[in-house]
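A short worksheet on the structure shown next.
Showing subunit A:
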Amino acid sequence: MVEEFSGVSRRTLLALPGLTFSGAALAQSTAAEAPQRGGILTYAVAAEPPTYDLHQTGTFAVMHRSAPHYSTLLCYEPGNYPNIIGDVAESWTEAPDKLTYTFRLRPNVRFHDGTILTSEDIRASYARMIAPPPGVTSNRQPAFSQIAAIETPDPLTAVFKMKKVDASIMDTFASPWNSIYSAARLQQDANFPARNIMGTGPFRFVEHVAGSHWVGQRFDGYFREGKPYLDGFRAITMSPSAMVNALSGRQILAEFRGFTPNERDRITRALGRDAQTYDSSWMLHLLISYNNEKPPFNDVRVRRAVSLAIDRWGGSTNLARISQLGPVGGMVRPGSEWSATPQEMERWPGYGRDMAANRAEARRLLREAGQENLSFTLMNRNIQPYVTAGVFVIDQWRQIGIRVEHQQVELAAWYANQGSGGFEVMIDSFTQFSDDPTNVLVKYISMDRAEVATARATDRELDRLFDAQAEERDKTRRKQLVREFETRAMEQAHLVPLLWWQRIVVMNARVRGWSMSPTHMIYQDLPDVWLAPERS
Partner candidate 1 sequence: MTKLLSLDAMTPPKRLAGEEQPLLSVEDLRVEFATSRGVVRAVDGVSWSVRAGETLALVGESGCGKSVSALAVMRLLAKPVGRVTGGRILFQGRDLLALSESEMRARRGREIAMIFQEPMTSLNPVLTIGTQLAEPLQIHLGMSDAQARARSVELLGLVGIADAERRLGQYPHQFSGGMRQRVMIAIGLACNPRLIIADEPTTALDVTIQAQILELMKDLSRRLGITLVIITHNLGVVARYADRVAVMYAGRIAEEGPAERVFATPRHPYTVGLLRSVPRLDRARGGMLETIEGLPPNLLAPPSGCRFAPRCRWRQAACDADPVLRPIGDGQSAACHFAEAMPPPAEPASTEAGAMRHVGQPLLTVKGLKKHFHVPLRGFFGGTATVKAADDVSFTIGRGETLGLVGESGCGKTTVGRVVLQLEKATGGAILFDGEDLATVSARRMKALRTRIQVIFQDPFSSLNPRMTVGGTIAEPLRKRRGFGRAAAQDRVAELLDQVGLLRDMADRYPHQLSGGQRQRVGIARALAMEPDFIVCDEPVSALDVSIQGQIVNLLAGLQARLGIAYLFIAHDLAVVRHLSHRIVVMYLGRVMEVADRDTLYAAPLHPYTKALLDAAPIPDPAVERARAPRALKGELPSPLAPPTGCVFHTRCPIAGPECRAEVPSLREVRPSHMAACIKL
Partner candidate 2 sequence: MSATTLARPRQPNPVLGFIRAQPLGAAGLLVILIMATAAILAEKIAPYDPEAIDFIAMLTAPSMEHPFGTDAFGRDILTRIIYGARTALTIGFLSSFIGCTAGGLLGIASAYFGGRADMIIQRFVDIVLSFPIVVLALVVVAVLGKAAVLGVDMNLVAAIAIPIVPRSCRVVRAAALSVRAMPYIDAARAGGYSSLHIILRHMAPNVLAPYLILLTAYIAQAILLEASLSFLGLGVSEPKPAWGLMLAGDSSNFYQEAPWMILFPGLAISLAVFAFNLFGDSLRDWLDPKFRA
């Protein structure tokens, strides 16, 4: 399979060791085929969009519908994740002190209403995210905390001035969420994008029937010559189980978030040669999060024992057969350039392969802590694969005599309890759209340092290591610091990773030109996607 990735950069290969794709159709080298124009891409989205505005949300339900209508400043190169290329920016320069970024815009970028995109639109869009006007919430405000000012010396030039160095700023500029809106429209109504679609993306908006479908049509004035290939797309709302049937029944052509292995098997069985599948690890993992303020979980021995009791390697193999859970990993995505090797992992408590020893150690720790009869309530969500994970860990804990009450709650209650500390132990999850350690490790630092650190722990040593790696420019040294952080965090076990997710995308082989990645948020603007003719 590797030869199909010829020409992929070293960085990409490093980033994507788990990324594979297969499919009978693709066996006849895809690269050789010339894209064909025309056709409507029908695909499924599992949830309804709460808004049309990418700035104000974090859900794929919006991304998978709105993305084809918008452009961003930069973007990830199709087929070459995580390499970044320009989207509406033709080129850009980075000042040596990394405090100034200057973007040169393409001159021919048009909005769907025919107006030309200028640097003012860039400024207005970013200003809206950095300091949202009344009535607008910006989900990514914290990501822009280091941007000091945006200047527009001329209509095709935008200059970003930074307060401080931000190692992850390029990912921010390429973020699919940071869509560019028309300054004129924002001027009239700051909340215009929440209920209207008007961008520079490859498709113009046709209609949205709530609960049913969303339709886009090719935008002929799209700035990339000859694109998009598709005449349009139709995103249909349906439940995951309905998707499987719809894909199998060829009622739709694709779904971009991911399926369970079992669902994949069902679809490929039904579609036969017309199925193509993509596999990758996912920037999404489940964690066991203790409430470090509640006894006995203020005792490191108890936390560690509870983590030790879990057979992650066994769980990985078995759960991967029935759920989206898969790889064993640390705090950064396994397979990313920052991740620990399996050998490194095995040294962490709870990652050793000798489960008998692990369990004996766990029992010993509990005895030491006076918690032989430990029992607690595990708060969990009531959807898959959370429930599967819950059932699995409860069984694991039962094996060393821990009794657990499984409390499954609705999402809102889950968030509320998580935020207020209304839990003893919970199955938590964490996701980011980039692998940068600063973005990822923030989950594990002290509660007063980050909203997202919900284990209610305070560990200044971890905070120190976190700050050190964030400012470290040398990659090897930074990686070392990340390892140190992980090791300390595993030993303190304020909250511990359980398993990472695997992303399995299955679609009809007619769909070509789409790019797989470890996040389901990117490559959804679809300019390069085309449809092969139906096989008779």
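Quick note on selection: all candidates are chains of the complex that A comes from, given by their letters.
The rule is short, and it goes like this: a contact is a pair of C-beta atoms (placed from the backbone, for glycine too) under 8 Å apart; a residue touches a chain by one contact, two chains touch by 3 or more; residues count from 1.
Remember, it's a predicted structure, so these values are computed and weren't measured experimentally.
**Student:** Could you sort through 1 or 2 and say which touches subunit A in this complex?
**Tutor:** Answer for subunit A among the listed options: 2.
**Student:** Which residues of subunit A touch candidate 2 in their complex?
**Tutor:** Contacts found on subunit A: 241, 260, 262-263, 266, 314, 318, 321-322, 377, 382-384, 387-388, 390-392, 394-395, 398, 405-410, 413.
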